[in-house]
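Excluded from the complex is one protein chain; the other protein chains are retained at their positions.
Then we have chain A:
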Amino acid sequence: MADVVVERGRVARATGARKGKSLRNALGRKSTVAFFLTLPLILLIAMLVLYPAFYSLYLATLNKAMTKFVGLSNFTFLFKRETFWMVVQQSCIFAITAVIFKALIGFIVAHFVHNIPGKKQRKWRGMLLVPWVIPPAMSTLAWLWLFDPSYSAFNYTLSFFGVGPIPWLGDTFWARFSVILVNVWYGAPFFLIMYLAALKSVPDQLYEAAAIDGANWWQKIWHITLPMMRNIIAITTLFSLIVTFANFDIVRILTSGGPLDTTHLFATWAFQVGIQSSDIPLGACVSLFMVPILAVAAIFILRDVSKRGNEA
């Protein structure tokens, strides 16, 4: 992106010099202007993103009252707690399962939408994207009501098939299932839209050539669709992995981590420890454990983005 640059600093400097005023010259200089244009952005990122990020590293080394430096003892304390390992495990289960299902459902539904005639695609796409548009805090309330222990509309429906009543949020397995289900429901439309855009960019000629060579639908997907969409699949999955791993709203509203802390993610547990039990250093410590996996995903995304930047 940065390689699309106009060579006009020279022109600007030339006109500036002709006017002869040094202040005007300095103000008109490209780098000065650019600096002032990006200054608010730099300040915002430095003060409210970078500084807190490093501040949380510092906080994680303090004791609960934040009066003295305790080094890594917060970390070693966490390693000894069973809940911590459960949170690690549940975060990984949650993020990986949810992302896989979101990607699968997105991929499948994108194909169905792509199959139907063009005019109707708009309508269907509009309908299927609704979960992504509703603020997650609001839609999770609807799920909470659907999962209600005594008035669950799902259990009412299932009772006609002789199933249930299912303790959606009361039992460890079902609570984990439910939070993943809601996350898949919320995130799948994003994948759908991304894959649909990618599907449209695959040239029809490739499929026609494959059809002439006698390829079946599976071969078409495996040898044409997937390689053509590889980039977008990778980047969408990594994005979603970050967002899902750092998810807060859904688990907080649906279960608040229960039953018995079995559905806690890093974010919700950090909230409970750091804000509700006001042990800020320990909370900071918990949320810092998200950094490694986020960093790995970010490196892969960045590689992909800069690769495409160079191609452009």
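Rule of thumb we're sticking to: contacts are C-beta pairs under 8 Å (C-beta built on N, C-alpha and C of every residue); 3 or more make two chains touch, one makes a residue touch a chain; residues count from 1.
By our rule, contacts and distances are computed from a predicted model.
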item: Chain excluded from display, named as in UniProt, from "Putative Zn-dependent protease", "Nucleoside-binding protein", "Carbohydrate ABC transporter membrane protein 2 (CUT1 family)" or "Glutamate synthase"; value: "Carbohydrate ABC transporter membrane protein 2 (CUT1 family)"
item: Residue among A:F94, A:F107 or A:F271 touching the omitted chain; value: A:F271
item: Hidden partner chain, touching residue among A:A197, A:L226 or A:L260; value: A:A197
item: Sole residue of A:L44, A:I100 or A:L260 that reaches the chain not shown, by the stated touch rule; value: A:L44
item: Chain A residues that touch the omitted chain in the full complex; value: 1-2, 4-6, 8-9, 11-12, 28, 30-31, 33-35, 37-38, 40-42, 44-45, 48-49, 51-53, 55-56, 59, 105, 108-109, 111-113, 115-118, 122, 124-139, 141-143, 145-146, 148, 151, 153, 156-157, 185, 188-190, 193-194, 197, 204, 211, 232, 235-236, 239, 242-243, 246-249, 252-253, 266-267, 270-271, 274-275, 280, 283-284, 287-288, 290-291, 294, 297-298, 301-302, 305-306, 308-309, 312
